[in-house]
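Missing here: one protein chain of the complex. Every other protein chain is in place.
On to subunit A.
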Amino acid sequence: MDKLTRALEKARQKRLARLSSEHGGAGELLKGGTPNPDGTLPVDGDDPGSLPAPVRRSRIFHISDTQLEANRLISRRLQDRNADLFRVLRTKVMQEMGRIGARTLGVTSPVYGDGKSIIAANLALSLAQDVNQTVLLVDLDLRDPSVQRNFGIDAELGLGDYLKGDAQVPDCMVGLDIERLRLLPITHPLEDSSEVLGTPKMAALARELKNRYADRIVIYDMPPLLTQADTIAFLPHVDAVLLVLRDGGTTLEDFERCRDALANFHVVGAVINDRRFKLI
């Protein structure tokens, strides 16, 4: 452990101590040097004060680059060809969304394993790099929630709690020490989730996210289009859809079915993931 790290650690502890003294909550001290620091302190969110949030329980998690890299979230890197690809994707997506006036974007794929969650997370990170955008990444994949895992956070409340009625939306949001990025994770998989996304509560969530945080771009990490029946039910609540396909993995049949399912929605485009060879 070098001096710099120790100094950083010290500074952070001071800051956390100050924050916890303000809220009087149970602030956990960080274990220095661990790649998974769990700073779970009630914090005043990054939101501008315009929102009169009744309970502000948003926590700010520290995210290290090593942590992100280990989970393939690389779009914040500067000198990286893959990060550049995500910046290209960001630009194209923003152009397309701006053209149609969309604020919410659903990222989905035909089946599991296509890498949509990584794409969604990387896209969110890349968007958050842009100083003009505030981004909210919402995990909708109730059966296999991955946002929490990918970002390496351990939130107390998540979308599941909201759906059960245990928590309000703002309570479930997670702040990071990455500027302009917030997460709405799912803490535990919900096995009997087939009908959840079609419920009025979800519609209300979508409405709330869209309306209350009007300046935000909301990215929904949706379940696969073809394996989860309720994905389609939620589609009307998103402005635009980004389809992730896996090179050499997505079958043509699945692709056609996705196209049929998405025929009536705005699809900003497709991302070929897991490209095997770069030739063109």
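Note that a contact is a pair of C-beta atoms (placed from the backbone, for glycine too) under 8 Å apart; a residue touches a chain by one contact, two chains touch by 3 or more; residues count from 1.
Assume contacts and distances are computed from a predicted model.
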Chain excluded from display, named as in UniProt, from "ATP synthase subunit a", "Lipopolysaccharide biosynthesis protein", "Succinate dehydrogenase" or "Fibronectin type-III domain-containing protein": "Lipopolysaccharide biosynthesis protein"
Candidate in contact with the missing chain, chosen from A:63, A:89, A:124 or A:184: A:89
Touching residues (missing chain, whole complex) on subunit A: 69-72, 74, 82, 85-86, 88-89, 92-93, 118-119, 242, 245-253, 255, 259, 268-280
